[in-house]
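For this view, one protein chain was removed and the others were kept in their places.
Should a chain be cited, it is by its letter among A and B, assigned in written order, with residues numbered from 1 in that chain.
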Amino acid sequence: MSTFILPVGPQHPALKEPTSFRFMVDGETVVDADLRLGYNHRGIEKGCEERTYIQDLYMLERVCGICSNVHMTVFAQGVEKLMGIEPPKRGLFIRCLMGELERVHSHLLWLGVAGHEVGFDTFFMYTWRDREIVEDILEMISGNRVNYGMQTFGGVRRDLDEMQIKKALEGIAALKARTPYYLNIGATEPTLVARIAGVGKLPKEKALELNAAGPTTRASGVDFDVRKDDPYAGFGEHIPFNIVTDEGGDVLARVVVRAKELMESYNICEFILKNLPAGEIRVKAPRKVPEGEVVSRAEAQRGECIHYIRSNGSDKPDRVKVRAPTLANWPATLYMLRGGYVADIPIVMAAIDPCLSCTDRMAVISDVRKGTEQVMDWEGLRRYGIEFHRKRGIKL
Amino acid sequence: MDILKIFLYLLVYPGLLFLFVYSTFVEWVDRKLYAKFQNRMGPMHTGSHGILQPIADFVKLMAKEDIVPAEADAKMFNAVPALALASVLTAGLLLPVWHFSSAVQSATSFQGDIIVLAYLLSLPTFAYFLAGWASASMYAAIGGVRVLTLLFAYEVPMFLAILSPAVMAGSWRMAEIAAYYQANPWHLLINVFGFVVAVICLQAKLERVPFDIPHAETEVVGGAFTEYSGRKLAMFRLLADIQMVVGAGMIAALFLGGFPGGLIPGFLWFVVKTLAIVFILAAMRSVTARIRIDQMVSFSWKWLAPLALLQLVIVIFLKGYLQ
Partner (left out) sequence: MTFEEIKKTLEDGLKGKIRELTNPFPRRMTLWVDKADAVEACRVLKEKAGFYHLSTITGRDTGDKLEALYHFAQNGMSLTLRLQTDRNNPVLPTATVVYPGAVFYEREVHDLVGITFEGHSDMRPLVLPEEWPQGVYPLRKDWKYNREKGAIE
C-alpha cells in the first residue's frame, strides 16, 4: 500500500482543542508527522504590552483553563522580583497549595482522558467523578472551579479558615484512598497495558536532546522538576516533597508517573494545610514596576512554565513572553509518533497532556487582513472564503 | 390467508416491527448496564428510566438531513445500509424461537439454517467495508479496511465455535440442536470453551469495546460511517442493535439450550437468555480498553482459534465416547 496523508485536526474527536497534524501513513504505520499550530491565537503577548500589570495578571490567567493558576503564579512572582517585594510565608503556602490542588485536578483529568483515548471509558468516568472532590475544594477556597483568581502581586487574595482546612483535609484523605486503585488499574489492567506499554517510546537521551518537560521527561528518567531545580512559593526550604521519575519512557511510565505525582501532591497539600503559618497573606505592591527584566519559572502540571517579563519603569510591561509546557513537548511528541501505529496517535499525543490554547497564544488571527490595511467588507470576505476553499479543492 | 400470514410474519412478528422494538429495548438494557458499571445513571428522561431513549434517538436521526458526499459513489452509498439491514432482519427470522416443533421443516427452519444465519450475520461486515469504500473519505477508507482485517480475525474462530454444538447434536438445524440439548442438559457443559469464544467473537462482530477498532472515534472519527448521516446512519445503528439481538439469540440457541416450552415460555426464555448474553457483552465493554488491530489479530489466532479447535476436538472425542 502506498503512503497517503491522514489529517488529524483542526477538528478531530481525539483533539479537545484545535491543532493540525499531517500524518504520512503507510497502511497502519505512521511514516512522518508534521504539525501546524495557531488555531487558538488570541494575541495575549501583544495584548499584555498594552495593558497594566494587574490587567495582565488576569489576562494571563486566561491563557489556559487547566493551568490558569500556574500562569498567574509565574507572572506574579516574576513581577514581585522586579518590584523587590517578598510575599509573606502564609501567602506563599496558599500559593503553593493552589498549585498542588490544580495539579491534582489536572492529573485526574488526564488519567480519564488517557483512558478515553484508548477506549476505556469506565476509567474516564471513575477518575472524573473523583476529580469533582478536588474541584469542590478549589471552589470552596477560591469561589471558582476553573479560573481561581487567587494570586496577586505580593501574595494571594483569599485566606483559608479552620472550617475550610478541615473540609479540604477530608477531601484529600478521600482522594488519597482512591488513587492507589487507579495506579493499580493503570499498571495492571491487561487491555489497557497492552495499549500503553512500549508505546510512544522516548529514550532518556532523546528527552534531554529535544528539551521535553514535565511528566513526559520524568517518565524517561530525567529528574527535571522546577520545584526542585528552581524552588518557588515555599518549595525547597519550607515544603518537603519528592520528585517522581520512571525509567520506562513509554505511555505506561507516564501514567505511573502521574499517578504517583498525585500521591506526592496529596502529601504536599496535607503538609501545607496542617502547617499553615499564621500571619498576613499579602503585602502591598506598588503600581509601577522599576525597569528591569526577569525570567520566572514554575512547574505546571504538564512541565516547566516560563515567563520572560521586561519592564520599562511604567505601569505597563515592555514585553511579556509566555511559554507553556506543551510547546516544549511537541518535538518529543513528533519523535514518538514517527514509526508508530495510527491507532497509537491519540494516546501518544494525549500522553504529553497537550494544552493547545496554552501553546497558541501570541498572534492575532482575527485581523489577518486588517494587518495589511486591506479591509474587506462582508461580501468580500465571503468571496475570499469561497475562493480560499476552491483553491484547496473543496466544493461549496 | 397464507399471504397475510407471511406478511405478518415478515413485518410484525417476528419480522421488522418486533425486532425493531425488541432491539431498541436491548440497546436500552445495554446502555443502562454500561452506565451502572461506570457509576452513572444512563438515559433517564424519555419514558420510564429512559426506556424510550433508543427509539427517540432513532426518530431523531431519521429526521436529520441526509447528506451524500459529492465525491462518493452515490448508488452504492445509498444501497448499502438498506442491504445490510435487510440481511440482519432476514437472519432474525431464522432464530428457532418462532418454531415450536423440531419435527416440521419450513422455510425458516431447515437443515443448514445455522450456516445461513452465520452467513447473513456476516453480510453487514462487508456492507460496512463497502460503505467505507463508497464514502471516498480518508477515515472511512481506513475504517473499511479495519473492518475487513477484523473480519479475518474473528470469523474463523466464530465458525469453529458454532460448529462444535452442531457436531455434538449431529444436526445442522438450530431447532434440532436446541432440542438435543434440552433432552441432555448436561451436555451443555461440554461446550464451555466454545461459548466463551463465541461470545468474544460476537463482541468483535458487533464492533464494541474492546474490539471497536474500525470506528474508534479518537483514531478514525466514525470509521466507515464517518460520512453517513440522517436515516442511513439510523439504519446502521438499528442494524447494529438487531445484530446484537440475533447474535445473542444464536448463541443462546446453540450454547444455552435454546428456548423450550412452546409459545409463551419459549419467548420468555428468549428474553432471559438474550439479556443474559447482553449482560456479559456490556460487562466486557466496561472493563476493557480498546486493543489495537494487530493485537486483535494475534489474540484471535493465538487464543481464540486454538481454543475453538480444542473445543471441536473435545466434542468429537466425547461424541465417540458417549455413543
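Definition applied: a residue touches a chain if its C-beta (ideal position, glycine included) is under 8 Å from a C-beta of that chain, and two chains touch if they have at least 3 such contacts.
In this text, all values refer to a predicted model and were calculated from it rather than measured experimentally.
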### Query
Relative to the complete complex, which of the depicted chains are touched by the chain excluded from display?
A
#### Entry: Touch criterion as defined above, residue of A:P13, A:G43, A:G198 or A:G221 at the omitted chain
A:G43
### Task
Touching the absent chain in the whole complex: find that residue among A:K81, A:R145 or A:R338.
A:K81
### Summary
By the document's definition of touch, the residue of A:E117, A:E135 or A:E304 touching the omitted chain is A:E304
### Query
From the list A:A212, A:V257, A:L337 or A:A351, which touches the chain that is not on show?
A:A212
### Summary
Interface residues of chain A toward the undisplayed chain are 35-38, 41, 43, 45-46, 81, 208-213, 224, 228-230, 292-295, 297, 304, 306, 308, 310, 319, 321, 323, 327-328, 330-332, 360, 362-365, 367-368, 370-372, 374-375, 378, 388
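In the analysis below, only the chains that are shown with their structure count from here on.
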### Message
Per the contact definition, I'd like the list of chain A residues that touch chain B in the complex.
### Response
4, 6-7, 12-14, 28, 115-123, 125-126, 129, 189, 191-192, 194-195, 341-346, 395
### Contact set on chain B toward chain A in their complex
37-40, 70, 138, 142, 209-210, 212-213, 216-221, 286-295
